[in-house]
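A protein chain is absent from this complex, but the other protein chains hold their places.
Let's look at subunit A:
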Amino acid sequence: MDFKTFVFYFLGAILVFAALRVITARNPVHAALYLVLAFFTAGGVWLLLHAEFLAIVLVMVYVGAVMVLFLFVVMMLDINVERLRQGFWSYLPVGALIGILLVVEMTIVLGGRYFGLEVMPEPPAMAEGYSNTRALGMVLYTEYVYPFELASLVLLVAMIVAVTLTLRKRKGTKYINPDDQVAVKREGRVELVKMPAEKE
């Protein structure tokens, strides 16, 4: 077993463990943190595949942005774990049956028989100085321009939906216009009143 294989199995073991903990952890914050760990190790596996750009994007986008947001949401929501666990036992037999079936099917199909090195030989090593990022950049705006533009529209849809569902103007709240606040001058706020002195 060479070093690369060792690293792969090492990262793979952590990945499976972390993924299992995501669904078994009692505390939602722990689950989210285990998901972060899973993303990190998955990024490591991708690095082994020479997909360094995707690995970095995975860590930056998912760990950096998505999971932080997720943690915020989890911490702000008051999740009642007991209520979430209601019905666990009644759904368990069906869920376990389907899960086991899937796992058995996957092990049959995804093992070495159809995806082993004899069937799918290792791709030839890339030339010195080959850049994965460059290769992606070459096709992203040329061959894949159509799905790329469409993906931007999907993000637009998500944005519009999020704004539509959350933005509301409440009646009766007093908004302060920061523009006006900054432009305040002394004359606008202070008024000197001259009063004659009162005599007893």
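One rule holds for everything that comes next: a residue touches a chain if its C-beta (ideal position, glycine included) is under 8 Å from a C-beta of that chain, and two chains touch if they have at least 3 such contacts; residues count from 1.
As a working rule, contacts and distances are computed from a predicted model.
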Practice problem: Leaving aside the chains on screen, match the unshown one to its UniProt name from "RNA polymerase sigma factor SigW", "NADH-quinone oxidoreductase subunit N", "Hydrogenase iron-sulfur subunit" or "Cation:proton antiporter". | Solution: "NADH-quinone oxidoreductase subunit N"
Exercise. Looking beyond the chains shown, say which of A:97, A:126 or A:154 touches the absent one.
Key: A:154
Practice problem: Touching the hidden chain in the full complex, which residues of subunit A are there? Just list them. | Solution: 105, 109, 114-115, 119, 138, 142-147, 149-151, 153-154, 156-158, 160-161, 163-165
